[in-house]
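Sharing a structure here in structure tokens format.
Removed from the display is one protein chain of the complex; every other protein chain stays in position.
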Amino acid sequence: MSHAESHDSHHSHGPDHVPHVTPLPVYLATFGTLCVLTVVTVGASYINLGTTVNLFIALIIATIKATVVALFFMHLKSDLRFHSVVFGSSVVFLIIFISFTMFDTNVRGQFEPQKRHRPAIMTDPFAAPSAPTATPSAAAAPAGSAPAGSQAPAHP
Amino acid sequence: MSRAVTADEMDVEAGGKNYLNAEKGIVSWLTTVDHKRIGLMYLVSTLTMFMIAGIFALILRFELLRSGQDVLTPGQYNQAFTLHGAMMVFLFIIPAIPGGLGNFVLPIMIGAKDVAFPKLNLLSLYLYWTGAIFTASSIVSTGLDTGWTFYVPYSTTVSQTSVIAVTFGAFILGFSSILTGLNFIVTIHKLRAPGVTWYRLPLMLWAIYATSIVQILATPVLAITLLLLILERAFHVGIFDPKLGGDPVLYQHFFWFYSHPAVYIMILPGMGIISDLIAVHSHRRIFGYKAIAFSSVAIALVGFMVWGHHMFTSGQSELSSTIFSFITFFVAVPSGVKVFNWTGTMWGGSVAWNTPMFYAMSFLFLFTIGGLTGLPLAMIGLDLHLHDTYFVVAHFHYVMMGGAVIAFIGGLHHWWPKMTGRMYNETTAKIACGLIFVGFNMTFFTQFFLGARGMPRRYHTYLDQYQPLHAFSTYGSWVLGAGLFLVLFTFIHSLFKGERAPANPWGGRSLEWQTPSPPPTENFHKTPVVTHGPYDFATTGK
Partner (left out) sequence: MMSASTEAAQEKGSPDFVVAHHFDKADTQFDAGRLGIWLFLVTEILFFGGLFCAFFIYRGWYFDSFVEAHHHLDKKMGALNTVFLITSSLTMALGVRSAQRSARKETVGFLLATVLLACAFLVVKYFEYTHKIHDGLLPGAMFHAQGFTTQHPGVFYAIYFVMTGIHGLHVVIGIGLILWILIRAQKGEFSSRYYAPVEGVGLYWHLVDLIWIYLFPLLYLVG
């Protein structure tokens, strides 16, 4: 049984395994970076730059930390390239999952043009359509999704 | 492959020892790490579940023979269709082809001695059994009446049945499925024999590879979904409960992010089997190898972006529905590519009308109907009318049963001589195939009409106007059931009375046919060196 992919492998030392030992300073530098970034992210949370900006700063710092961990502690930098592809694919599919779901949750009830002329009232859906004053957010939200009330902007 | 001795001669040399008789006793089976034995145990277990869930189906159809209440109360009817669905999906279709046939043929097809992690393979079988016990325990306790989708809030706040046991069972089955997929990906990457390049993999393995990707990426989301469902039901944590600020539609997103790709976990290996069946029994180099191979991967990936088409009527945003509907149509492209390539393979080949080929023909016919009826369901406007009617029931039975299960039974006939070392009776096998084909169409084609006329699914009774069609569908289910029992009979008969199978009864060119039937424990007496593709037949068509 031969290794069909041995040409991709970074080690080709005959039948025995020879580990790739990362030098100690690399680990210490990684650890130092993580500590510094932890201080930075805690510090940044005390500065109010608007909640979205704060969220993005926190996410960017976390992503830098995660990348450092993956590259050095988890050896992705010196490992087979395919392992990075595997790891990266999880991130890609996670983004697909979250973004497609949020396509729904963030705009639920906002794309129903006919309801502008004939707003449906969830408590009385068969009422005469002559009540343009019905609260649009309540009408737009499907039953049970109270959040639209706080989130969805009112229809023009 | 030029060889001095045939596989059968090698078998004589080795004294007739094979994986079946190498060790004896039940303990040797339960502690085995041999992928072939694990595959067989998977087959026996999943087929048992198929039979139980199938009996539920026959009872359901019998209840629907006449309107009104006959053999089941409305509550029992709900429990019967739930268990039919849950067991068919989680205990039969998802594990059957990868766990059963895949486990058996994958290492042999790449010339390996075993899968990469043999003990993990056995663990995944044990997890399957554990999950099956949890799921089946509901039959003897309080049953389950949520439908196989466990939709909240019914499953968390209303249902009085054993939701937690079954969802926990499905949770464990998810782990089993993940471990199988993980094992297969590593095996295909690391254990190919010398000369087995990626483009010399049988198409079955491309399909299994694509399936494994889906198992790895989608199943964890099912795990977290079911865990949240259990927490919701046990502690009312409120993530899916609108009273507490949660969102029940979010449950559906979570659920279908797994369960739509899971449809491809079910059908992709079936497509892989069909690619092999058609090429081998047409004795013809497969038409469009790369197109079929990459269309499997494409289906797996596009399949991750279409889950919202199960939710057009759930109250999700119109923007989402439109995007999901649009992307859904793209799934038809790689599926169409496959169907045309299969047909192209037969053209100019020398087709041998063996039983597996009959199943392949049934598959082509039924899967095409199943696939095409998916398109109207993907259109938002039409779906609003067809949603939750028998049209949907017919559609997914054409894909799941007419596609995946027919391919599975076809594959079982194809590799049966290899697995057991016995041939089966071609006549009864063909009659069974015919009965299944006729019975299946009687049962489910009728349901397209029922659905289009407005018959909703999941009701134990109906208006009188649907009576003739329902009765016809029930008669069909009897024919279908008879066909399936004839398959069982054919196999049991073959085990005891079947002729000895030669190493290569169908004239296949891939590696599993180059070793004796049944294979020795280490699959090959000598590690094979491969110098040609899996479909390099003498006939190359016109």
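Chains: A and B, in written order; residue numbering restarts at 1 for each.
The working rule: a contact is a pair of C-beta atoms (placed from the backbone, for glycine too) under 8 Å apart; a residue touches a chain by one contact, two chains touch by 3 or more.
This one's a predicted model, so the numbers in the text were calculated from it and none came from an experiment.
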The missing chain sits against chain A at residues 1-3, 5-6, 9, 11-22, 24, 27-28, 30-31, 34-35, 38, 41-42, 44-45, 51, 54-55, 58-59, 61-62, 65-66, 69-70, 72-74, 79-80, 82-83, 86-87, 89-91, 93-94, 97-98, 101-102, 105-106, 146-147, 150-151
For review purposes, identify every residue of chain B that touches the missing chain, sorted by number.
107, 112-114, 116-118, 120, 178, 181-183, 185-186, 189-191, 216-221, 223-225, 227-228, 231-232, 235-239, 241, 244-247, 250, 254, 522
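Simple rule for what comes next: only the chains that are shown with their structure count from here on.
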Residue ranges of chain A touching chain B (in the complex, touch as defined)
1-5, 82, 89-90, 93, 96-97, 100-101, 103-112, 142-147
Please name which positions on chain B make contact with chain A in the complex.
111-113, 189-194, 196-197, 217, 221, 242, 245, 247-250, 253, 257, 304-305, 307-308, 315-320, 323-324, 527
